[in-house]
Each structure stands twice: as structure tokens, then as C-alpha cells.
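With one protein chain withheld, the remaining protein chains of the complex are depicted in position.
Right, chain A next:
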Amino acid sequence: MKNEGEAAKRPDNTAFTQQRLPAWQPILSAGIVIPSFLLIGLAFIGIGIGLFLTSQTIQVWEMDYTGFEKDSPCFRCTILSNQNCTCEVTFSLSTLFSVKSSYFPSDCSPYAYDSEKNPIVPCGAIANSIFNDTFELYQIINGTKKQVPLDGKGISWWTDYNIKYRNPSSVNSSFAKSFDGTVKPINWPKPAYELDLTDPNNNGFLNQDFLVWMRRAALPQFRKLYRRITDGDYAAGLPAGNYSLKVHYNYPVLSFDGRKKVVFSNVSWMGGKNDFLGIAYLVVGSLCVVMSVVMLVVYAKFKFSDDDDDA
């Protein structure tokens, strides 16, 4: 009766077509869930303790200088410990820079051309609004000010410096010439090719401060790295003592309720000081442990009543 053609339409009997592929589903049985909750809880508590302790070792000194008069004499500070640490000086702004890309559109408008149709270099609103306060730090030793050298090298991302940004090649061995026909951004006091006249590697688009600034901040309260203290006598960290900070106040924030801060902080593997994560880990870890206990109780209750019924 049967020939080969007759079963031609028979479906293939494979695990795939017959939907018999092995599958693993998380089996939520009490025996697995309760111990794993406990384990996760304990692990989290461990991590939390680690994070918290690390965070505690980070020393932060910050100062809100919004509204201080320009070039006003600074203050006395006696907070730095003797610890050897690489300190970072960062400035912190409380204002929105994360606004919609439409304010920073890719064609830079309206900061692409000035009124005479000259191209603005660097263009765009972010570049235009660059932070231009400068800080000078002095240690006061016996009444005399000793300047603390602030190291501005390598504060930007390596990739930004080496790959993403390029300076135009010099025209007639003059770097400034290559910017001919362009104008500086409206808010800038000086053009891009004069950002750092002392170091040609830190000038133009490769200026470290410029690169740092061009990384858009995500949140309204943000910090950006200004300098590191790594050089000379202070390579091992700022010793305890009195310091004076000289701020060249250029950047207006008061008009939009912004705040400016300067922050001295040492860093660890977890970045700046942040207690939140450690505490969060501790809380969640404890919660997990509690949950495992609750579940154990519930499970035991059911189990118990079950045994009752079985008996």
C-alpha cells in the first residue's frame, strides 16, 4: 500500500519541530529560593561593608564660592590630613547642562556662525559655555605663600585627547594662522589657539580643560576634574596646614541660581566619596536575609500544616 511518496508530507520528527528542545526554567522551589536569598543577602552585606569603609577613607573638602568677589582673599583651611594621597581638585556646578540635544544640536546652531557669517570655532553651545574660572592654591607656611603646583596633564580621557579631537595643522608654522577666518565663541575671552600658549600640546582643541568640559555632564549636580596635585613637594599629598585658594572668578552662575564649588578630594577605586552605594548594599542585603527568614517561616508553616493533613 505504502510507497515512498505517500509519506512525503510527514513532518520531520526532530526535537526542534516537535518542540521538544531541552529548556531550563528557573525552578522556584523553597529549597532553592531560601538559601539563595540568604546567600545573596550575606554577599550584599559583605559588599556593603566594603564599600562603606572605602567611602569612609575618602576625605573631601569642598567650598562653595559662588558670589565671592573676584580675586577676594581666600580662607584658612586646616582640614587636610597627613595621609599620602593623590588629591584632585575639582570644581562642582549645580546647574543644568544636560539639557536636550536640541540645545546642542549637531550643526552647532545657533553658535555656528557669528553675525558676519564667520564660523565660530569651536562651535556650539557647550563650547561656548566653557567653565573659565581658574584656581591657584598656596600653602601658607609661616605666613608666606607657597604655590602648590597643580598638574593639568592627563585629566581628560585618553581617547578624547588622542583620537577624538585633532588640532588643525599649522599654517606657515603658526598655529594661530590655521584658525584664520574663524572667530572665537561669543563667551570666550580668548580664541581657541590661545587657550594655553605655554604648551602647544595643550592648546587649541586639545586643551585638557576644553576636553574635560566637552564631556557633557549627565546630572544637574556635577563635578569636573580641574587639576591633580602630583608634582613637586606635594607628590605625596597635601600635608596638613594652612592653604590659600585664589580663584579667578569669570564664570557667571548667579543669574540662573547656579552654585559653584571647589572640591579637594582624594580618590579610591570607587571614585569619589559616595556613601549611598554602601548603605544601599547593606540595606538590600539585610532585606534579603529577612526575606529568607520570612520565607522559611511561611514554608515551615505550610509544611507543618501539610504534615498535619497527611497524618
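To be clear about the criterion, contacts are C-beta pairs under 8 Å (C-beta built on N, C-alpha and C of every residue); 3 or more make two chains touch, one makes a residue touch a chain; residues count from 1.
In this section, contacts and distances are computed from a predicted model.
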Per UniProt record, name of the chain withheld from view ["Phospholipid-transporting ATPase", "SRP receptor subunit alpha", "AP complex subunit sigma" or "NPR2 like, GATOR1 complex subunit"]: "Phospholipid-transporting ATPase"
Identified contact with the non-displayed chain, of A:Tyr65, A:Phe179 or A:Phe222: A:Phe222
Sole residue of A:Ile140, A:Val183 or A:Leu287 that reaches the chain not shown, by the stated touch rule: A:Leu287
Touch list for chain A against the chain that is not drawn: 6-13, 17-19, 21, 23-30, 33, 40, 44, 47, 51, 90, 92, 95-106, 109-111, 124-129, 157, 159-160, 163-164, 187, 214-225, 253, 255-258, 269-272, 274, 276-277, 280-281, 284, 287-288, 291, 295, 298-299, 302, 305-306, 309
